[in-house]
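Excluded from the complex is one protein chain; the other protein chains are retained at their positions.
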Amino acid sequence: MKFGIVVFPGSNCDRDTFHVCNHVLGHKTVYLWHKSHDLQDVDCVILPGGFSYGDYLRPGAIGKFSPLMNEVGEYADKGGLVLGICNGFQVLLELGLLPGAMLRNKNLKFLCQFVHLRLEDNKTAFTRKAKIGQILRMPIAHFDGNYYADPGILDELRKENRVILRYCDANGLVSEDNNVNGSAESIAGLINKKGNVMGLMPHPERCSEQILSSEDGRVIFESVIDFIHA
Amino acid sequence: MKVRILVSFKESVLDPQGQTVKHALHTLGYDFIKNVRQGKLFEIDLDGISEKELEKIIPEISDKVLTNPIIEKFTWERLDG
Amino acid sequence: MKVRILVSFKESVLDPQGQTVKHALHTLGYDFIKNVRQGKLFEIDLDGISEKELEKIIPEISDKVLTNPIIEKFTWERLDG
Partner (left out) sequence: MIDKKLLDDHNLTHEEYDRIVELIGREPNLTELGIFSLMWSEHCSYKSSKVHLQKLPVSGKNVIQGPGENAGIIDIGDGLAAVFKIESHNHPSYIEPYQGAATGVGGILRDIFTMGARPIALLDSLRFGPLDKAQNKSIMSGVVSGISGYGNSMGIPTVGGETCFHECYSKNPLVNVFALGLVEKDKIFYAKAEGIGNPVLYVGAKTGRDGIHGATMASAEFGKDSEAKRPNVQVGDPFREKLLMEACLEATSKNLIIGIQDMGAAGLTCSTTEMASKSGTGIEINLDKVPQRETGMTPYEIMLSESQERMLIITGRDKVDDVQKIFAKWDLDAVIIGRVTEGSRLKVSFKGKIVVDIPVEAVVNLCPVYQREICRPASLSMFPTDLLPDIPGDLSASLLRLLSSPSLADKEWIFRQYDHMVQINTAFLPGMDAALLRLKDTKIALALTLDGNGLYAQLDPRTGGKAAVAEACRNLACVGALPMGVTNCLNFGNPEKPETMWRFQEVVEGISEACRVFDIPVTGGNVSFYNESEGKSIYPTPVLGVVGKIDDINKAVDTGFKREGDDIILLGTNRDEAGASLYLKLMHGLEFGPPPQIDLEKEKKLQKFLLEIISLSWIRSAHDVSEGGLAVCLAECCFSGKNRPGFSVTLEENMRPDTLLFGESQSRVVISAGKKEVQKIIALAKERDIPCRVIGKTGGKRILFKHNGKTVIDLDAGQAFSAWKTALPKIMAP
């Protein structure tokens, strides 16, 4: 399969994600320059972490206007797989491809650390190789990951099983104490109605190799690969 | 032309920055401060558009670019004339 | 009592935030925008102090807490009567 990684001028996890998709997992991977209009026939578009446009205004606020985002929108409409990681997730929210918005972390500080996540649904293209209730250990690194949505939206997400990842403790317990950044309902990752656009704050590309102390992130990429090959 | 746009969180959204400032002021003894809300300020110079266009454009860019309407609201005013 | 304090960088200080917003607005075709400066907005509710104290206290906290006078400046106004 072929991964495409969008490069905004302020992206800084683009090379990391490339490394994992290409060198670690062995799949063809291309960079997609944000000013271009060509998705190069990829099977999955990844919006990587970073600070798309410096993000002084709001994370993703300016990145959403990049020329390539038109194509990404159409691609998603047609059912193409789009994965937003961290800043990529923030861009997807600003684009309206996923509902809700991000606020500053509740302690008003940037947070870089490993967290535990509970996997809530494995019937998606992004999680089919995982088990429901599986606990993943992955790093987060963000200033604005405090997920917010109107109560109506939260209801809908719950009813439609669209929350994919929640912050929890090592035993899978979801509680306010383990909700590092203050997200509504401890949401760390969610998916759109059609099931082809997912966003998550944790960084799977930072934990896909033994040497980096966790390989729990691989399951996300491997699910995508499995889905495309199925 | 010069306009000022003020952006703040909607009432329903918590404003932890404002809370922190309030807390800091209380520790310094300013305990008569009841509430603080923090927001953003934009001052924009424009040129070569009509008054009517201005009335249309400022809300447009505020809505599209300067705020995220899910969490923020804005007001604006002319600074000149 | 309710006051509004507006904080922004001094004129000669680089304002990277305003610059990136301006740049973004230009790419979206709003090229009649000549300049953007971004700052902070504070809305404060107070209680139990006199008008005279207010006149003293708002500049004081603006100077001490809300800004770093080396790079920032502020203005303030009453929002109620």
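Note that the chains are named A, B and C in the order they appear, and that numbering of residues resets to 1 at the start of each chain.
FYI, contacts are C-beta pairs under 8 Å (C-beta built on N, C-alpha and C of every residue); 3 or more make two chains touch, one makes a residue touch a chain.
Predicted model only: the values in this text are computed from it and were never measured.
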The chain left out here touches which displayed chains? A, B, C
Please identify, in ascending order, the residues of chain C that touch the omitted chain? 9-16, 19-20, 23, 68, 70-71
Pick out the residues on chain B that sit against the missing chain. 20, 23-24
Listed in rising order, the chain A residues that touch the chain left out are 9-13, 15-16, 19-20, 23, 35, 49-51, 53-56, 109-113, 139, 141, 143, 203, 205-206, 209, 211-213
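Keep this in mind: only the chains that are shown with their structure count from here on.
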A-C against A-B, pair bridged by the larger set of C-beta contacts: A-B
Could you grab the centroid distance between chain B and chain C? Build each centroid from C-alpha atoms only and quote it in angstrom. 10
How many angstrom between the C-alpha centroids of chain C and chain A? 35
Quick one: chain A and chain B, Cα centre-to-centre, how many Å? 30
Return the residues of chain C touching two or more other chains; collapse runs of consecutive numbers into ranges. 21, 24, 28, 38
What are the residues of chain A that contact at least two other chains? 57, 62, 65
Residues of chain B that touch chain C when the two form their complex: 6-8, 18, 21, 24-25, 28, 30, 32-49, 57, 61, 64-66
Note which residues of chain B are touching chain A in the complex, please. 13-14, 16-17, 20, 65-66, 68, 70-71
In their complex, what parts of chain C are in touch with chain A? 16-17, 20-21, 24, 27-28, 38
